[in-house]
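One protein chain omitted, others in place.
Take a look at chain A:
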Amino acid sequence: MNFEEVYTSLTSIGCCSRCCLRFIGDQSSNFEDPSHSLEELLSVIPEEETKNKKLRQNTCSVCLGLLEDSFPDELLLHSSWKRLQDYETDTYRINLNTPACIAIRDKALNLYLKQKFPEFCKLKNIDEVPEIHHVFKLSFKRKFDEHCGKKYNVHSGVQLWITLNHDDNDKEVEVMRNLDIIDHRRQHFFKNKVYGKNIVNDILSKVDDKRFSRFVKLPPEIPSTPLYIESVTFETLPIYFGGRYCKYSRILSQSPWKFGAIENSKNDEMNEELEGENGRNITSSVVEIIVDGLHQVFGFDKEKIKFSASGREDSDVRCLGSGRPFFVRIESVKKTFPEELFRKLEEVINVSPDVSVFDMQLTDKNSVKEVKCGEEFKKKTYVALCLVTEPKPVEEIVDRINKINGSIVTEQKTPVRVAHRRALMARKRLIHYIRAAVIPGHDRIFQLTLLTQAGTYVKEFIHGDFGRTYPSLSDLVSVELDILRLDVIDIDLDWPTHINSSPHPLVLSIKNEKIVEENEKQVESELTHSCSDIHNLSPSMNEGIEDEPL
């Protein structure tokens, strides 16, 4: 098979050298210097070269001039390039928004070659021709790099959007109406509108070749004008910070109360009592404290920060230990972040007596997904302070609880507390581990440590919630219990990477206990894996554990 024939044919219909190379060469061809690459590929440079040059005075009939050498020069004249310097970044990325007619022309040429040179197409696998967008980047990125002094990188957060258009676009797209046979609703909707790029691509992917060649001219005509640049805009991808937070206050909620959404009735008695205890009001929230810190240290706009955490705790529940994983999403950031700033951020936020953050770090969109999965699937460890509401010796109750071996299955009907915002149904939940301990000097309260499946309503599990949770701990020990205080001490999610958080001593002792039990049984369970992780991370923490009281 000789490529020369194909090459001659391509040039004669008005293809630029890069478009020729797209079809004759492959992904690995050097697109920066197309004529040189072509020379290498073709054994004999066709004699008509000079004649074709004349022809190429016209705009390329496929890429409409996008891949010609004159295009980047025109683009670089655009004033927006100066704005790239405002961004404190070493990288950038270009996104092309090409008019739909280029896709049609590309398809037309593809089909033309298939009909004219079937053998060549089989050999080259014509459907895998490098895309125009891709070739554009391959060809010119070095030129752009030199111009702006930054490096092209696909993963860069700074994106340059180049929107291109062509005078005859509307006219050429009009043809698609005839090809769009399936979707009548769409035809009706677009009666007086021009088909967009996505719809055209959709039609092109579905249409059969015969029908296409009946309506579209093969090969594509040489256009009278090149495409023009409609706009160049910058867009930054949002960035993500991950971390963990602890909450030490019992009158602080995670997210701000929406004014007016909740009447002042929310847990009146409870709050009054607790406010008296600390002398502070519920005016702030965990989110506000963290966002304020971000604003102070990094100077981000507060409106552009979005907070998400792996679940939430009630406002009267503390969150201790290594804390609750969360992330913030920040829009349109122009700066880069040295590592020290994260430690500074922690310092600034940790001034607040109610909230601490740890493990602050830069993260990305994909790993952020873990946070939400932790909300639903990860085990949580709690410490609860329980109240015995019957005149029964607390030691006996503690004893009874500690005799419970293995996990407890409990069925929780949606608690009255949240019935207004959740569907009513019975949910089965597992309590993996439960231990009680007497608190010396107190005869009506005891401390409870629980390891539960995600989504367990712990408060309801203790008191039974009018019998809607069955069996509750009260049912299991046949004594009426109530819950005085609750703390979350661990969320079993190994994200983000631990930097300076330290697990709650109780968590480590539970895990130790579990390991011992499991070693005895010689059964491997998933829990040991998560345990060993924490042990590896903080070997120094293990030394003191045995002395810690449970």
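Please note the rule applied: a residue touches a chain if its C-beta (ideal position, glycine included) is under 8 Å from a C-beta of that chain, and two chains touch if they have at least 3 such contacts; residues count from 1.
Basically, contacts and distances are computed from a predicted model.
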Tell me the UniProt protein name of the chain this structure doesn't show, selecting from "Protein Abitram", "Large ribosomal subunit protein mL53", "dolichyl-diphosphooligosaccharide--protein glycotransferase" or "Mitochondrial inner membrane protease subunit". "Protein Abitram"
Touching the left-out chain: which of A:42, A:76, A:237 or A:385? A:385
Residue, one of A:20, A:162, A:232 or A:246, that touches the chain absent here: A:246
Taking the full complex into account, what residues of chain A touch the chain not shown? 246, 248, 263, 265-270, 273, 277, 320, 350, 353, 356, 383-385, 387, 389, 413, 416-424, 439, 442, 444-445, 447, 459, 463-468, 470, 482-485, 487, 500, 502
